[in-house]
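Okay, structure first, notes after.
Removed: one protein chain of the complex. Kept in place: all other protein chains.
Chains: A and B, in written order; residue numbering restarts at 1 for each.
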Amino acid sequence: MKAHTEYLTFHTKKRRELVRLTPTLDAILAKSGIVDGFMLVSAMHITAAVFVNDDESGLHEDIWEWLEKLAPFKREYEHHRTGEDNGDAHLKSMLVHHEVTVPITEGRLDLGPWQQVFYAEFDGQRDKRLIVKALGI
Amino acid sequence: MKAHTEYLTFHTKKRRELVRLTPTLDAILAKSGIVDGFMLVSAMHITAAVFVNDDESGLHEDIWEWLEKLAPFKREYEHHRTGEDNGDAHLKSMLVHHEVTVPITEGRLDLGPWQQVFYAEFDGQRDKRLIVKALGI
Partner (left out) sequence: MKAHTEYLTFHTKKRRELVRLTPTLDAILAKSGIVDGFMLVSAMHITAAVFVNDDESGLHEDIWEWLEKLAPFKREYEHHRTGEDNGDAHLKSMLVHHEVTVPITEGRLDLGPWQQVFYAEFDGQRDKRLIVKALGI
């Protein structure tokens, strides 16, 4: 049994941004030598998320509009008594979830034909970390 | 350490449907010979989901009504510029999440008394795949 861990750092130009991770995850898996198991991809911050869906720009616009509707940016969060203004980013992170587990089969990420892994930044423009850990045979 | 992988294919009669997976997962676990570990159950499409909740028909009606309220079917998604009409199915998939990890203990799925694993189809009437991968001792 093997375990392989890497940390990625993102510093997005915009406050909110999607970053496609799949090519980077493919490269990490190749280095790990793991052929069968799981890869955990997990944001280490509480104002970001990781999800699997389509790499289609129209859908990404829909996702942002939808997130803004369900967990809107606004001044009136109690969290803002701390001086922060990112209450919406915490709720968006809970809604989307901060992690995914991707299956590894025959040395490849075992994703469906349209599945891409994305990092979703909800409060960027500063360094944010993410952990990738593969575990298996 | 062992790994065991199977793929399930669903072709639902209706566009939206819930399929209870637990008996199928029990059978896959028995074949795997794994007695302690994790079972990942993950939709391979981006318009479906997997979740754990109650097998109660009234609740299932509530779930559908709730999903329709939070991620409604409508014409006006940007994703529909591609010719698709399933923007809602992508958002429903993100809301419910496309995967669960079920613990395996003493050769059984270690679920609580009311926990059942469901496949949630949001854009069916065609072949859709799901991966089941058990990893453990």
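Please note the rule applied: a contact is a pair of C-beta atoms (placed from the backbone, for glycine too) under 8 Å apart; a residue touches a chain by one contact, two chains touch by 3 or more.
Small disclaimer: the values here were computed from a predicted structure and weren't measured.
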Contacting the left-out chain in the complete assembly, out of B:Leu8, B:Ala43 or B:Leu95: B:Leu95
Of A:Leu8, A:Ala71, A:Ile104 or A:Ala120, the one touching the omitted chain in the full complex: A:Ala71
Absent chain, residues of subunit A that touch it: 1, 3, 5, 38, 40, 42-46, 70-71, 77-82, 87, 90-91, 93-95, 97-99, 101, 129, 131, 133, 135
Touch list for subunit B against the chain that is not drawn: 1, 36-38, 51-54, 56-59, 61-63, 66, 70, 95-97, 100-103, 105, 110-115, 135-137
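Note that in this section only the chains that are shown with their structure count from here on.
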Subunit A-subunit B separation of Cα centroids, rounded to whole Å: 20
